[in-house]
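A protein chain is absent from this complex, but the other protein chains hold their places.
Moving on, here comes chain A:
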Amino acid sequence: MSRFQVVSGKGGTGKTTVAAALALALATEGKRTLLVEVEGRQGIAQLFETEALPYEERKIAVAPGGGEVFALAIDAELALLDYLQMFYRLGSAGRALKKLGAVDFATTIAPGVRDVLLTGKACEAVRRKDKRGRFAYDHVVMDAPPTGRITRFLNVNDEVAGLAKIGPIHNQAQAVMRVLKSPQTAVHLVTLLEEMPVQETVDGIAELRAAALPVGRVLVNMVRAEVLPSPVPQDVRRTDVAKALSRAGLGGARRGGLAEQLVDPLLEQASQYEERVALERRQRAELTELGLPVTELELLPEGIDLAGLYRLAAELRTQGVS
């Protein structure tokens, strides 16, 4: 099991939710996981119903079975000041830089710098060891930028190493790249069984592979339970359906009877359902062709709360993802 698990996917497909569930799932007995957020949106805090996370590792949950989940919202500006401090002991000069907007500048105009800091901080947590030489975290899970940006985000260290040809940032970038391109890392993509997210997943995986980044699995989120056999049986007569509805207490089965009037709209809903299921099957087939492990997570009709999150985590464990 890779120690660094990166969760990407099209916007809104459930990256944050799945990353959090994965962090819970990986925190089996006696283990510690760190859930990392990089987009400054406090999605983790919202999900775990806690106050906004500072730039500091905090325990946010105990997983079923007793493992612990920590969380960290990485702030690129503070990470940059950290770095400057670490390498140069800048002191007040660091503050002056900030005042002038230099930090803002560096982290904004060169998106590479921002990303290198974010990935750098995450990789530092992956590699960190305690005094006895054990890893500080058994797993680090990142709620990463969306599919469209993920390859560039993870590969930016190469780019920056090219831009900043010397100096500590250059060295740092290369060290990070070594972690990201090793089997220690796995990049997962979250998708829905819809055309655009699946297309993005297929394209995204091609890009990741082209960049020699280690692809993990496809996580299909919000999968709807099957309520009807599909295709809907054709050999059942309308009148028999009307009678069945009538037997169930929904009115008369004769033409114009209350139960009979339900048949057409209900069959119409069934044919929409069929169409959707057929579309989902096509998307599933496309995903299967990728030759990656595929894990499905059910749609929780009432949305995600803490209980729902634990439920998704349990599903991930059952499916052997952790």
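Quick note on the criterion: contacts are C-beta pairs under 8 Å (C-beta built on N, C-alpha and C of every residue); 3 or more make two chains touch, one makes a residue touch a chain; residues count from 1.
Methods note: contacts and distances are computed from a predicted model.
*Asks:* For the complex's missing chain, which UniProt name, "ArsA family ATPase", "Ferredoxin", "1,2-phenylacetyl-CoA epoxidase subunit A" or "ABC transporter ATP-binding protein"?
*Replies:* Record says "ArsA family ATPase".
*Asks:* Who touches the missing chain here, A:239, A:288 or A:318?
*Replies:* Selected residue, touching the omitted chain: A:239.
*Asks:* Who touches the missing chain here, A:133, A:183 or A:303?
*Replies:* A:303
*Asks:* Which one, A:52, A:227 or A:307, makes contact with the chain that was left out?
*Replies:* The single option touching the absent chain is A:227.
*Asks:* Among A:31, A:58, A:152 or A:311, which one is in touch with the chain left out?
*Replies:* Residue touching the chain left out of view: A:152.
*Asks:* For the chain that's not shown, point to the residue among A:30, A:54, A:167 or A:293 touching it.
*Replies:* If we include the chain that is not displayed, A:167 is the one touching it.
*Asks:* Spell out, residue by residue, where the missing chain touches chain A.
*Replies:* So the residues of chain A touching the missing chain come out as 10-12, 41, 84, 87-88, 90, 93, 96-97, 100-102, 104-106, 108-113, 149, 152, 159, 163-170, 194-196, 199, 227-229, 232-233, 235-237, 239-241, 243-255, 257-258, 262, 264-270, 272-273, 275-276, 279, 301-303.
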